[in-house]
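Every protein chain but one is kept in place in this view of the complex.
Up next, chain A:
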Amino acid sequence: MCFSQTPEKKRWQQRWFCRYCRQRRRRAAPEGQRLTEGRICAVQGLCWASLGKMLTNISNVLRACAQRNGAAAVVSARTYADFTNEATFEIKKCDTFKLDEGPATQVVMTRDEGLQYYRTMQTMRRMELKADQLYKQKIIRGFCHLYDGQEACAVGIEAAINLSDHLITAYRAHGYTYTRGGTVKKIMAELTGRRGGIAKGKGGSMHMYCKHFYGGNGIVGAQVPLGAGVALACKYQGNSELCVCLYGDGAANQGQIFETYNMAALWKLPVIFICENNGYGMGTSVERAAASTDYFKRGEFIPGVRVDGMDVLCVREASRFAADYCRSGKGPILMELQTYRYHGHSMSDPGVSYRTREEIQEVRSKSDPISMLKDRMLSNNMASVEELKEIDVEVRKEIEDAAQFATTDPEPPLEDLCNHIFHNNPPLEVRGTNPWSKLKSVS
């Protein structure tokens, strides 16, 4: 921690990083007026808040030194031993359908779990916002469906299942790719279509895959019968794995969903159907698209649970409950996660032609999953503001590096155009755009 040099541009004009809290501060005062922020001459490059903190720390250090006869300076006044290791939280009761009891309403979260959820959700949020930025700069092209606002769903589900379980979802898949083991670098490179991408640049936003994660599916509702098939394989192999099969409120009206319910219930497949109800199927609200908006009851002969999808602990508890139900061999179970997306359906959708900005703002201020977790941890003394800010900073750096990689990585080679169409041992000849051009397909 050192006092900084003068920032390069003129003081009254620039945006700069405070050297202590590493947050962007802006000198808002225009030319000619007195500066009121961060203008303490001897302490350049610090914002008011950081200056206050620094003075507090200095005084603590001096006090500590005075007590300990010149021991080493203490940087932070609070040690990690001050935090509570775990706390019990009261969560919303879930509505159930055809179940005698629902998930627990009293949950325990440890400090490590909380920090991990916070870091994962923050990474997902920043990744989606970065994708938004890159899309607007036309570095990412095509279709980009962003997941911000719904992070609690992905994190909560992953917290309740193992990496050896299986998961399949629709096109809003960036978050799940991350929780299932993809790295931010590979995800962003896939968005920009580079060879470092998780699908070698050939899939794009909607087609991301990794181990035990089957995508990433563009056609609405098509992934649900696939999920049931994966669950059948798990049951057949007897490895007590299950399949989590996600779809949205729009897809819930597709015929193939109901065909799958029937098959799953008939054969008692270990599949958790999860309907991520974010209130809008692209531009149509649920009231205008569905005769029954109780998506958790749509299974009819499959028991269902309705869960608050903005609370990561609620989702985790309900997913645990569902996973236990499936693993005990009772058959499929249906979960409806009531959540919300801040962006529009995709980057070409402004998101405000079918809903108001006030509605989005209200959800953001009252039920944002990251803010909720942060408040819980701070009010129960499970973490400090600085610690969470440090996580934010690290996450930001990770995303910046990933974006840099995604922008500079080369595109896949032209030979890849025809590779992996079929599985073929000698390379297959692929007819080209005219009779004289033939390409090779290697697989």
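Assume a contact is a pair of C-beta atoms (placed from the backbone, for glycine too) under 8 Å apart; a residue touches a chain by one contact, two chains touch by 3 or more; residues count from 1.
We adopt the following convention: contacts and distances are computed from a predicted model.
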{"item": "Among \"Aspartate aminotransferase\", \"VPS33B late endosome and lysosome associated\", \"Translation initiation factor eIF2B subunit delta\" or \"2-oxoisovalerate dehydrogenase subunit beta, mitochondrial\", UniProt-listed name of the chain not shown", "value": "\"2-oxoisovalerate dehydrogenase subunit beta, mitochondrial\""}
{"item": "Of A:102, A:221, A:332 or A:369, the residue in touch with the unshown chain", "value": "A:221"}
{"item": "Per the touch definition above, residue among A:102, A:156, A:175 or A:193 touching the missing chain", "value": "A:193"}
{"item": "Given A:202, A:364 or A:396, the one touching the chain that is not displayed", "value": "A:202"}
{"item": "Touching residue (missing chain; options A:251, A:313 or A:388)", "value": "A:251"}
{"item": "Among A:366, A:397 or A:431, residue touching the chain not depicted", "value": "A:431"}
{"item": "Missing-partner contacts on chain A, residue numbers", "value": "141-143, 193, 201-204, 206-207, 218-221, 250-251, 253-256, 281-284, 288-290, 353-354, 411-412, 414, 416-418, 421, 430-436, 439, 441"}
